[in-house]
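Note that one protein chain is taken out, while the other chains of the complex remain in position.
After this line comes chain A, so read on.
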Amino acid sequence: MMTLISIVALAAIGGLLGGLLGWASKALKVEGDPRVDELEGMLPGGQCGQCGEPGCRQAAEAMVAGKLGPDCCPPGGRSLAQSISSLLGVALTEGGEDIPVVARIDESLCSGCTRCFKACPFDAIVGANRQMHTVIRHVCTGCRLCEKACPQGCLSMDPVAPELHTWQWPKPKVA
């Protein structure tokens, strides 16, 4: 008798809780991970595709899913990687940082085709049809989209030279 009661009671509880869970999964369903939206807001939004994803939204999804590391966004740089890693709670690997670059147009080769100008998601290139183009260096994020668009091959990426106000003290070397 005792066994029967316990089996029935447990089955009832199990059924009840199962039903509750089934209902909850439908009624309280969350559309996507809210962290994806938050991450997307943090990314530069240039849709440059350097992370290997088609755009920033997909990159945010991949980072939340753990397929991409927090340091996958070169235009965002180290500071973005750090804030993403603290948001997702993922450790940041030391030292794997890219050297920051900016685009440079060899103006003697530029034909004024406006392709780089159209490709730049940040409006960091100024120019007009059949006019020489140039890069606004402090706006350029070094996303390399213009480099691919240039038919003349006159776009190159230069490493950013340190200046007085951007120079950083090196970390002391301790034996």
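Heads up, the rule we're going with is that a residue touches a chain if its C-beta (ideal position, glycine included) is under 8 Å from a C-beta of that chain, and two chains touch if they have at least 3 such contacts; residues count from 1.
Criterion: contacts and distances are computed from a predicted model.
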Taking the list "Ion-translocating oxidoreductase complex subunit C", "Helix-turn-helix domain-containing protein", "ATP-binding cassette domain-containing protein" or "Peptide ABC transporter", the UniProt entry for the undisplayed chain gives the protein name "Ion-translocating oxidoreductase complex subunit C"
Looking beyond the chains shown, say which of A:Leu39, A:Ala60, A:Leu80 or A:Cys116 touches the absent one. A:Leu80
Consider the whole complex, including the chain that is not shown, and state which of A:Thr3, A:Ser108 or A:Thr166 touches that chain. A:Thr166
Going by the touch rule given at the top, which residues of chain A touch the chain that is not shown? 43-47, 75-80, 82, 86, 94, 121-124, 138-139, 141, 162-172, 174-175
